[in-house]
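Omission of a single protein chain aside, the complex is shown with its protein chains in their original locations.
This part shows subunit A:
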C-alpha cells in the first residue's frame, strides 16, 4: 500500500494541477501588479518607469483618503453595530422554541443568498426621496425636515450604503454565531442553571467568552468583506454624488478602468494589501489570545 502513497508520479498528478492554477491566478498576479505600480501604464503599454511617482500621487490625492475614510466607516458600522446585533439575535434565538428558530434560520439567510443587484436596487427604493419607505415614514410622523435625499446627499450616502450592506449579512452572521453557540458543550451551563444564573449573566460569563473563535473568524471575515466593498457602491450610487461614496476598491476600479491609469491603480492595490494586513494583525493581537479546547 505504501508503494502507492510514495509514487512520485501519483503525487505529481494529484497535486500539480491545483498548485499550477492557484499560483497562476492568485499568487503570481502580485508580481506584475508590483511591477506595473512603478510604471506609467495606460493598460495598453508601459510608457516608462516612474519610481515611486504613482504612490506619491495616490498618497497625496484627496479622493484616495476620502475613499479610505468611507471604507473605514463601512468597516466600523458593520463591526461595531452589525456584529453585536448578530450576536444578540443568536443568543435570543438559542432560547426560543424550535418553530421560531427554524423560521428565523430559514429567513435570515435570504438577504445573503439573493443577488446583490436585487438587494442594492431594493435599498435604492427604500431610500428614494419622494416615495421611499424611510421618507414616507418620516413624513407621516411629521419629521418632514429629516426626509433627506439619502443617496444623493454627501453627508448621508456612506452611512446609507453601510446600513444596506450591514442588513444583508446580519442574519447570516447571526446564524454563524448560533452555530458557534450550539457547539458549546451543555456541561458548561449545568452549574449556571443550578446557581440560577440569569440569561444575561450566563451569556456574558459563559457563552460570549466561549465564542472567541467564532467571533474572531467573523471579525476577520466582516472586516475583509467590508474593506473590499464594491458591489453595493457600484449598484446604489456608482460612487456618487461626485466621488462622495467611493470605497478604496471603487477608487481602484475608477483609477484603472475609467481614468485608464493602471500604474496608479496597481499602487492603490498594493497600499490596500498593506492596510488589510495591518487590520488582520490588529484583530489577531486583540482577539482570541488563548486557544479554547472543549
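Things worth noting here:
By definition in this document, a contact is a pair of C-beta atoms (placed from the backbone, for glycine too) under 8 Å apart; a residue touches a chain by one contact, two chains touch by 3 or more; residues count from 1.
Please note the rule applied: contacts and distances are computed from a predicted model.
The UniProt record for the undisplayed chain lists the protein name "Carbohydrate ABC transporter permease", from the options "Type I-E CRISPR-associated protein Cas7/Cse4/CasC", "Lactate utilization protein A", "Carbohydrate ABC transporter permease" or "NADH-quinone oxidoreductase subunit N". Within the whole complex, the absent chain has one touching residue among A:54, A:108, A:203 or A:222, and that is A:108.
Touch with the chain omitted from the figure is made, among A:138, A:159, A:172 or A:208, by A:172.
Residues of subunit A in touch with the missing chain: 1-2, 4-8, 10-11, 13-15, 17-19, 21-22, 24-27, 29-33, 36, 43, 89, 92-93, 95-96, 100, 103-119, 121-122, 124-125, 128, 130-133, 136, 171-172, 175-176, 179-180, 183, 213-214, 217-218, 221, 224, 227-228, 230-231, 234-235, 249, 252-253, 256-257, 262, 265-266, 269, 272-273, 276, 280.
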